[in-house]
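Provided herewith is a single structure, encoded as structure tokens, for subsequent inquiry.
Missing here: one protein chain of the complex. Every other protein chain is in place.
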Amino acid sequence: MAPIKKLKVGCAGLGRMGQRHANNFLNNTSRGTKIAWAKESLEPYGVTLYMDYDEMLNHEGLEAVVLATVTAVHAEQAIKAIASDKHVLSEKPPSTSDEISQQVVDAATKKPHLKVMCGFSRRFDASYGDAKAKIDAGVIGKPIIFHGQTGDKRDPSGFFVQYAKFSGGIFFDCTIHDIDLALWFFGEDNVVKSIYATGVTAIEPGLRQHNDCDNAVGIMEFYSGQIAYFYVTRMMAAGQEDQTFIAGTDGKLTVNQDPAINLVQIHDNSGIRRQIPQNYFERFSEAFTCEANQLTAAVLDDLPTPLNPQGAVHAVKIARALQESMNTGQKIMYDEYEQRIN
Amino acid sequence: MAPIKKLKVGCAGLGRMGQRHANNFLNNTSRGTKIAWAKESLEPYGVTLYMDYDEMLNHEGLEAVVLATVTAVHAEQAIKAIASDKHVLSEKPPSTSDEISQQVVDAATKKPHLKVMCGFSRRFDASYGDAKAKIDAGVIGKPIIFHGQTGDKRDPSGFFVQYAKFSGGIFFDCTIHDIDLALWFFGEDNVVKSIYATGVTAIEPGLRQHNDCDNAVGIMEFYSGQIAYFYVTRMMAAGQEDQTFIAGTDGKLTVNQDPAINLVQIHDNSGIRRQIPQNYFERFSEAFTCEANQLTAAVLDDLPTPLNPQGAVHAVKIARALQESMNTGQKIMYDEYEQRIN
Amino acid sequence: MAPIKKLKVGCAGLGRMGQRHANNFLNNTSRGTKIAWAKESLEPYGVTLYMDYDEMLNHEGLEAVVLATVTAVHAEQAIKAIASDKHVLSEKPPSTSDEISQQVVDAATKKPHLKVMCGFSRRFDASYGDAKAKIDAGVIGKPIIFHGQTGDKRDPSGFFVQYAKFSGGIFFDCTIHDIDLALWFFGEDNVVKSIYATGVTAIEPGLRQHNDCDNAVGIMEFYSGQIAYFYVTRMMAAGQEDQTFIAGTDGKLTVNQDPAINLVQIHDNSGIRRQIPQNYFERFSEAFTCEANQLTAAVLDDLPTPLNPQGAVHAVKIARALQESMNTGQKIMYDEYEQRIN
Partner (left out) sequence: MAPIKKLKVGCAGLGRMGQRHANNFLNNTSRGTKIAWAKESLEPYGVTLYMDYDEMLNHEGLEAVVLATVTAVHAEQAIKAIASDKHVLSEKPPSTSDEISQQVVDAATKKPHLKVMCGFSRRFDASYGDAKAKIDAGVIGKPIIFHGQTGDKRDPSGFFVQYAKFSGGIFFDCTIHDIDLALWFFGEDNVVKSIYATGVTAIEPGLRQHNDCDNAVGIMEFYSGQIAYFYVTRMMAAGQEDQTFIAGTDGKLTVNQDPAINLVQIHDNSGIRRQIPQNYFERFSEAFTCEANQLTAAVLDDLPTPLNPQGAVHAVKIARALQESMNTGQKIMYDEYEQRIN
């Protein structure tokens, strides 16, 4: 009998994404609670808890790490992990700086035996995967227009204002997924020609102190004659509304045009309604599992890394430009080598 | 200049359907109010009001009548109208007796220059018309199974109990439309093999005194190897839910699978919802207009009557059997000439 | 008996919109054919045909005119009609110049007894009307983001290239409806802060000679802290896809999220599908009827004109700026009096 191969993974961070990555446990708690949670939910199953990232890296036999910490430390932790020869799954974005993001990629490039990946979870969602396959199969001809909406449910607790201190802003925190999808669907070699964005703070004026907005739209032109445009919001009343369409010369695909938490519809005196996912994780829980499984398979069977880390640097650069344009009101332009002109 | 041809029509009845037929005025009022309404809404536009049906028939130049009176007098009024050489549009059903219904058809048959039609309004609905065209074009192969649901919005006023005194029961009042559709889609020459129904009074126990139910289901087999089955209810919370499907050997069509009053969807903290028509008339208002227009055109341009009146007799016979089976619990069987066996 | 009041209307233009306005006749034909059509379809019903606009204006007893001619002559014809004391329903836009559009309004202002209206037909669509009523009732709180998509079915005949010679461009021809809706939903006094647009020619390169595109996106900011953004396309494969959403602080409304020509769904081996309207007229035929009825009622009963003509001038100004920005790549900015800054 061949033993079932298993991967030994370290998980840095026990916040929102960390707990999810650790075991799909859905919660958002203070530090004390996080550790209590981990002692109760992870230790009994043989998981070792570390209060220090470097110590975790030295765990006997550790092969890979998941970085679910705050964005600000992703890059440093990734570089350390690569240095100590660990595979890396980092939550997005790798950094809010494209230079620092590039350093992670450079470090990874020097160790081609390592699988280093930024967690663009939508790539592992069955519906986005189907859309990509249909585009590649020519179902819509040449894709021309991409529209991506990431819509978080309105959270009156003030969480988003706190979060904006570290997140890099709404285009980094949310739209980066749409940017990645646009690059994926249009072709990852596409060269950006211009970027423009604008935004408002309709419900959380406190965001302005962090140069952020709660509703924003942006447009990105490519030299290839393709356009991606985005809407990002923290103001959805019904729940998580992440909707995408791709219009091509011969057809159009939509993803999640009609959000629904399940297959139930309720007929009552308010009409006919369906409930929808309340957050990103309810919408993408299967994608997170798939992401973990694909990275594990890539490591254990030495398959190609599912995502090219260079793409994450590109997405970071675009997100930064959108955020900048939103704050300055200026359109940002690039030459045909995607060097910034203005 | 050729004058625009117009049809002079008499409308018998000023109740629910009568007011609608008269001018799409949506209301359900007592007699006094009806007359007041007509004095206000019709007389100023040159309409003459009669308190007596026979006098109305004698109106100078009258060419056609619409019968929107209670079911019990439809047949007698139709026969009188035919006798005085008027075209007839009668609300369904012509009668709750198939013998009496047949008398109307026999009277009409003797005057082939008259257009005599029972108002199966769904035949004039664009969606049912499209479904019929697709079936005739072979889109679903041979149609095998028909399911028709007529669902009225729950009305706590007790109206439906009062109405049941005269309506002949729920299969006559509602399902007769589904019966007509089944015959239309399957072929009007089809021979019924058996009929079975059962029902309950879940919300209006008073219906039992009139041998009626508020929820009922029925099954009709044809010798052709086709089956129609029905659900009829007075218990819908959201509004009017009239839904139909036809499953064929190569495909399936649904009509009104997802009811909606218009193209608006509302996203709020209860989810995503749409409102739906509140009654039969909101659902079928265009069909009523189309019905009136088609009959008018048939009269003015001497085109064939849009519906064969013999079909209405067949539908009445089936509705009566469903109602009987619901009350006796017995399956009713027919021989290959559709003569009743038991 | 009071006579039924009727309005005597002149219709200028027998092109696409003219034929529709004349009698919902759906066609797009050459001039010769247009006249033949009118001789066959209109003259027999007492309609007088004129080859000259001024002669038509002199028609005995004429009270109102409908302008369904090419955009370039709308303004001149409107001004002439007003001068000869006729009510006016002009197809949109009144002109591609805001100055000339303003002249029409100025002429109308001097004759307040006349009903002068630009045909923003969506205002008469039941679903947009319901959305407006819900916004006014506070269902979504304060509206913040408006997204309007006007999507024409791809037409390989080259028609759109020909049409671009005169139409003023895609933002004039199509998005002007979305602009009008945004102003309607947000408040017609809102002051525009900036406008930006970009576009491509994915399927009709010939459009570039007329400074036009076949796919374009645009963003409009208001000083009120609201944003409208637009997608306009000639590339839809399935048919007419005009979709709108309005996101507010407490909810969101969509209009035509799931286009459908009727209530039929087809289940076959390609999945489950619905067909959709093939053109603007199939989508909005009822709105055109409603528009005609409302203007007629406004004239006959001396009610307020359904739409303020000044709003049309505003929409023209915005459409022109979007078209300009699309061609120059420059963001256009306005001060708080909506005077252009750059």
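Note that the chains take the letters A, B and C in the order they are written out, and that residue 1 is the start of every chain.
Convention: a residue touches a chain if its C-beta (ideal position, glycine included) is under 8 Å from a C-beta of that chain, and two chains touch if they have at least 3 such contacts.
Given the structure is predicted, the values throughout are model-derived calculations rather than measurements.
One of C:Ile144, C:Met236 or C:Leu295 touches the chain omitted from the figure, and that residue is C:Met236. Here one chain is not drawn; of A:Val139, A:Ala297 or A:Met333, the residue touching it is A:Val139. Within the whole complex, the absent chain has one touching residue among B:Ala247, B:Leu263, B:Val299 or B:Ala319, and that is B:Ala247. The omitted chain makes contact with just one of the residues C:Ser97, C:Ser224 or C:Gln275: C:Gln275. Among B:Asn190, B:Gln226, B:Asn262 or B:Gln275, only B:Gln226 touches the chain that is left out of the view.
If you put the missing chain back, the residues of subunit C touching it would be 236-239, 241, 258-260, 266-276. By the touch rule set out above, subunit B reaches the unshown chain at residues 140, 142, 144-145, 147, 194, 196, 198-203, 215, 217, 219, 221, 225-227, 229, 231, 233, 235-238, 241, 247-252, 257-258, 329-331. Interface with the hidden chain, as seen from subunit A, comprises residues 1-4, 43-46, 126-127, 130-131, 134, 139-140, 250-258, 261-269.
Keep this in mind: only the chains that are shown with their structure count from here on.
The chain closest to the protein's centre is C, with centres computed as averages of CA atoms. Subunit B and subunit C have centres, each the mean of its CA atoms, that are 39 Å apart. Note: centroid distance subunit A to subunit B, computed from Cα atoms, is 56 Å. Residues of subunit B in contact with two or more other chains: 258, 266-269.
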